[in-house]
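Missing here: one protein chain of the complex. Every other protein chain is in place.
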């Protein structure tokens, strides 16, 4: 079928290519003229025959909002917008309302697959009404990996990005679980072959996974990760997962702990732990490491922690 | 090679069978005469030629301790004991010392693979000195799955069970991560196909894994898990992982949260939350649900939470 | 000074009374005519001399929004609205903008003190510009407890409710800390006098506090809290604290754990733990407690947890 693709970066560009290889006609627009088939969104719309389908593949937030706004003006009743970026599911619901006012349909689609997607296909989670999703099935069929999995019509508008968000939340938890296990093995005096232990788990164990394969590959490159700093960004989706949990009164101790570990990893020094140090200092003159770096031994602890009178013989 | 196998239950029995299929001579002992090749540990020892290797596959704790004690008396200098059960790595170190006093070697071996192991092989993580491990390699080669993974000589005595313990700790964290994601999807109003969402992740995503496959299979049987109670046992190894973390001053927020979720799942009512309810009751007459089941609305909250004066028009 | 008070429930009514005892002239409005001095917000506004100050003490959310809207219409340039309810700090900022469009000032004020406030005074945390706060100081001076503490001009608009929100988040963490300690003491075989232990901590220890006093009082009434269910509501402010933390990338493991414990306390059964049980069931036929209540022992665990072959003698 014919489809417009807005945003031809690493994701959008590869998806357009996979669609073309699958026999679809793709008209692509990107603000970089070097990769764009048309010079403007207006021209893209003009090049498509109604009823049109336009896949938006630009960063979440303002870029997506601006694109949706502009398409709302340019498209006609009966056309369809697909947001394949990483939008917040709450924004999907607003975008759908805004477009509906113009008679334009909306489908949200969480996409997973990355650099391997062009070759292997993209896992797709979409949300929207049944008719709109049906209409897009030829496109979804081409984009998704071979086999029975890799695609779901998860529910109403927003459900695709909600599912993708939860996918990422789970990913946070799994990564942290492996990472904690790795730290504990590294801390052990008796375990000498940590890389080999993880490698041994790739076959025949309960925790074998694609992430485990990546982990072993990372250790093959740098056995003790000496080249890296313990500093990890978080994408919006981890935060949204926790916020959705709070909104739905669902306890997510593991996923939240994984998110907080990333927050903490980006702090040069923990303000909270400064306060804990300050309190310990107050109530007993504990040894406190000052910002200057030296460790001063204060008066002995009083009642809080250890009471260290001199040792008897 | 020739090997003794003590404990012919589901694990030991299948491992003995896999070894025989691989051309090894196995003399098996079990206290159940129906499955035992010999009538006693003494007879087992007598049937093996020195230097002997005896694989112990009985429950951790007292059963393993008693077996090690008895083998310490029966075996000769130069013989070798392998503990393939789920012993605590701290116990391994003691067992090794005890056997060493008799000139007997010791290797610990964490085993993963379960009911699929007979067919597909067992992932093996072992600990001990190099010479002992080398001597057992023919046995390990037969037990492990095909391919380059599935076996590690992780380090000194205890390292095998330490690695297996950490494997299980990671497993706790991963299971909880999936479980939390599932709960959040189930709680969403807009997501209609939760099973399908998980299924879609089996291909092309970052979180694909064997556990995810199991999860989808569980939802195929019972889409909303209506047949199950939210009640999960924990094995010793999850607890040991947390205790090892505390001993090594390694923070494990995710793995510990997963363990605690299991503890909480087994409580009919949370004592801690009774106390929270009691405090709320004290400081403001919050609505408290009494054990009898009714919800009494007390006086309005004072300063702690919401101050709900009557609504203005 | 002269002040209008909107909302004469337990909090607003007592605050009006404390202000009157302090020599202020209070015109009160409540939708319940039995307690109201005037029959409408319009009449309240008419009874006050410009520049007016109107303290809004109604529930957060829609009631406060409606009151602010209406006051925006009724008040004149130079008047001042104080929101003393438990509004979200984000809403304060919007309210301030809306009123500013009418030339009306806005101050937010978090209030703590509850049923003891009339007698002992209310802790006040307020946000807004300096001139507006200065203008209200006579009122704040009367409402606050005696002594140097109990009042802060925390910062810009929203800062008062932000501070109150954080106060409540800390409260969640403290309550949970005591509650966990209580549960652990109750679980001990050797500790016989749990109530007495807590009581002993009221003097001379690091953890003495007003909450500890309440806790002991609760145990005096019901030593093992047999009369209560472990079921605790959460107010909006605990959730807002976690959301603010996520927005600010601040890790709050303790406060969040306390919030999640409340969420979990309200679940009859944990969906997440159903999934953990389902996975355990899948990978090894672990004993699973079915919803019907019986405990079925399945096949032995495979590779995940304990490998329980039959015991050797």
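First chain written, first letter: the chains are A, B and C, and each begins at residue 1.
Definition applied: a residue touches a chain if its C-beta (ideal position, glycine included) is under 8 Å from a C-beta of that chain, and two chains touch if they have at least 3 such contacts.
This structure is a prediction, so every number in the text was calculated from the model and none was measured.
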Checklist entry - Where does the absent chain make contact, in terms of the chains shown? => result A, B, C
Next on the checklist: Of the residues A:96, A:139 or A:175, I need the one that contacts the missing chain.
Outcome noted: A:175
Next on the checklist: Among C:4, C:28, C:169 or C:271, exactly one should touch the missing chain; which is it?
Outcome noted: C:169
Next on the checklist: For a quick check of understanding: of A:46, A:77, A:146 or A:222, which residue touches the chain that isn't displayed?
Outcome noted: A:222
Checklist entry - In the complete assembly, which of C:47, C:202 or C:266 touches the absent chain? => result C:202
Item to check | Residues of subunit A (touch criterion as defined above) contacting the omitted chain | outcome: 6-13, 29-32, 41, 56-60, 63, 66-67, 85-86, 111-117, 122-123, 168, 171, 175-176, 178-180, 182-183, 186-187, 211, 214-215, 217-219, 222, 225-237, 253, 261-262, 264-265, 267, 269-293, 299-313
Checklist entry - On subunit C, what residues meet the omitted chain? => result 89, 112-113, 116-117, 120-125, 127, 144-145, 147, 149-159, 162-163, 166-167, 169-174, 176-178, 180-181, 183-185, 187-188, 190-193, 196-197, 199-212, 241, 244-245, 248-255, 257-258, 260-261
Item to check | subunit B residues touching the omitted chain (full complex) | outcome: 204-206, 234, 239, 242-243, 246-247, 249-253, 256-257, 259-261, 263-264, 266, 272, 283, 303-304
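Going forward, only the chains that are shown with their structure count from here on.
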Checklist outcome for this item: Touching both subunit A and subunit B we find C
Item to check | Nearest-to-centre chain - CA centroid comparison | outcome: A
Next on the checklist: Out of every possible chain pairing, which has the most C-beta contacts?
Outcome noted: B-C
Next on the checklist: Among the chains here, which has the CA centroid at the largest distance from subunit C's centroid?
Outcome noted: B
Checklist entry - Just curious, how far off is subunit C from subunit A if you go by their C-alpha centres, in Å? => result 32
Checklist outcome for this item: Multi-chain contacts in subunit B, i.e. residues touching at least two other chains, fall at 112-113, 116-117, 122-123, 171, 176, 178, 180, 183, 187, 211, 253, 261
